[in-house]
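Just one protein chain is left out here, and the rest sit where they should.
Order of writing sets the labels: A and B. Residues in every chain begin at 1.
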Amino acid sequence: MQAIPDWFQRLYESTGLNFTVFYDSYDWNRYVDGLKMTLILSVTTILISLVIGAAGALIQSGPSKHLRGLVNGFVVIFRNTPPLVQLFFFYFGLGTMLPATETASGMREPLLNNVEWAIISLSLFAAAFNVEIFRSGIEAVPRTTIEAAEALGYTRFKAYCHIVLPLAIRVCLPALNNNLVNLLKTTTLAYAIAVPETLYALKQIWSESQNVMEMMLLLLATYGILVGVLVWLMHRWERAMHIPGYHR
Amino acid sequence: MTRPLDSGDRLPVLLPLRLHGSERHHRLGAGSGVLLCVGLVLLVSIASAQAGRVTPSVLQVIAKWAPLLLTGFAFNILISALAMLLGTILGLGLGLGLLSDWPPVRQVSWALTQIFRNAPWLVLLFFVMFLVPFQITMFGLRIPFPDWIKATVGFALPVMANVAEVVRGAVRSLPSTQWEAAEALAFTRRQTMWRIILPQCVKRMLPPWMNIYSLVTMSTVLASIVGVSEMLTLTAQVHAAEGGRPELFAPLYGFALLCFFLYCYPINLWTTHLERRFQTG
Partner (left out) sequence: MTAWTADRPIVKCTDVRKSYGPFEVLKGISFSVRKGEVVCIIGPSGSGKSTLIRCINALVPITSGTIHVEGIDVGDPKLDKLALRRKVGMVFQQYNLFPHKTALQNVMMAPIHVLRQEKKAVEERSRALLAKVRLAGKEDSYPGELSGGQQQRVAIARSLAMRPDVMLFDEVTAALDPETVKEVLVTIRELAEEGMTCILVTHEMGFAREVADHIYFTDHGVIVEHGPPATFFTEARDERTQRFLSQVL
């Protein structure tokens, strides 16, 4: 395993291509920590946005006109405004309005730190798209299937959980996967509020070591691989969820 | 309700997926409008409460700086328009490459599309900002590349990849009978593409193309992270100019949200409308 760092050291000495990340342990750790943060952001925002999206879609197909209007407003606002500005609004705008505590040294410590605000803001952003996607999936379930469930004694909520939602997810899976992959890419915005994710870590490294191009290539490759892995996972999920005999 | 169906009909298991279905869901109805106003009023009042009476009120601050911020917003729109123009032209070429008969061209196009679609927009922006020099000397001429031009190119790259995908999708969605008919009439492949296929595709490409434009417009704020002076940068500067009071953050960024919303929402409404009109086609 020591061969890899050695190879990169030799590469630097011979060609000047400086991939410090691979032979310097401090840089490597920073890079890995950045990756971990990207993964944490991605996984939590994906899960939270799925839950909010499903709940929003349930409300939108429900009876209450006021709740429907509320969800509709949420979707319209979050889909038509830049996610970066949403992030700033949450972190700077709402973050400073919320009460804060004081640390032992008298420094003001806000209630939610930047990672948490990033998760909240990005989850809401993605959830707005998910609500639309789930809604279109739900609308693809024919009225007669729901009638059949009703005739068997299912309440509206039970029918939603056991029949409508499973079918809706299977139908809208490609669009949903597209949205989740975009969410992975959108986590880079957290850089703007100093969340130490991959882009932030690599930028720090290239600011110090002046190896911008190499780190940039590494950055592109990293996200290429992350996105590739996520797309592969989504394809596996799509295949597992495939309804046998249903040809689209 | 129930009609006697053709015995040959096999009923579909599920209805087709319509991603931009009811217009009803996209309209800002009374309920959401009320929500918006209530939210704005709450925001302004909380901010004012925190600001106290001595300092100028939040609304006055916004009114004072609105002209400047709006010029910043106009700059964002300029960047988005240029990026869209450049990206569309490049994307058209790349899309044709994706559809090419020659495998090498197709594969290189596919690789380029994948690279620029899978990379986050911010990463591509950094890429262009850091790796393109701030000026180049060609034929004895010094051509400066100011930051905002580099940013525009940085935005044009993902636009190019997305437009290429849209072009490819639109061309492939035409029934193969069109190609067969053209071939039977002895059109060459290039003639078929330019005279028959692409003109029909323009209608299909319009809604997703407008969707891309909406995405680009909202992405232009990323340029503030790499130092381009656009609306978000100006907002931060305005905030500092007003003493950096924390209670001004929400209204100022709220103003930015409002501007983008008022610009992008009508575009998206129109896109949905066009999509429904073209759906029969």
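Here, contacts are C-beta pairs under 8 Å (C-beta built on N, C-alpha and C of every residue); 3 or more make two chains touch, one makes a residue touch a chain.
Note that the coordinates shown come from a computational prediction; the quantities given were computed from them, not determined experimentally.
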| item | value |
| --- | --- |
| Sole residue of A:48, A:163, A:213 or A:231 that reaches the chain not shown, by the stated touch rule | A:163 |
| Candidate in contact with the missing chain, chosen from A:61, A:96, A:145 or A:209 | A:145 |
| Where the missing chain touches subunit A, by residue | 142, 144-145, 147-155, 158, 162-163, 166-167, 170, 243-247 |
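Heads up, the rule we're going with is that only the chains that are shown with their structure count from here on.
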| item | value |
| --- | --- |
| Subunit A and subunit B: spacing of chain centres that average the CA atoms, whole Å | 19 |
| Complex contacts: residues of subunit A adjacent to subunit B | 60, 65-66, 68-70, 72-77, 79-86, 88-89, 92-94, 96-97, 132-133, 135-137, 139-142, 167, 171-172, 175, 185-189, 191-192, 199, 203, 212-213, 216, 219-220, 223-224, 227-228, 243, 245-246 |
| Complex contacts: residues of subunit B adjacent to subunit A | 13-22, 25-36, 46-47, 50, 114-115, 118-123, 126-127, 130-131, 214, 218-222, 224-225, 232, 246-247, 249-254, 256-257, 260-261, 264-265, 268 |
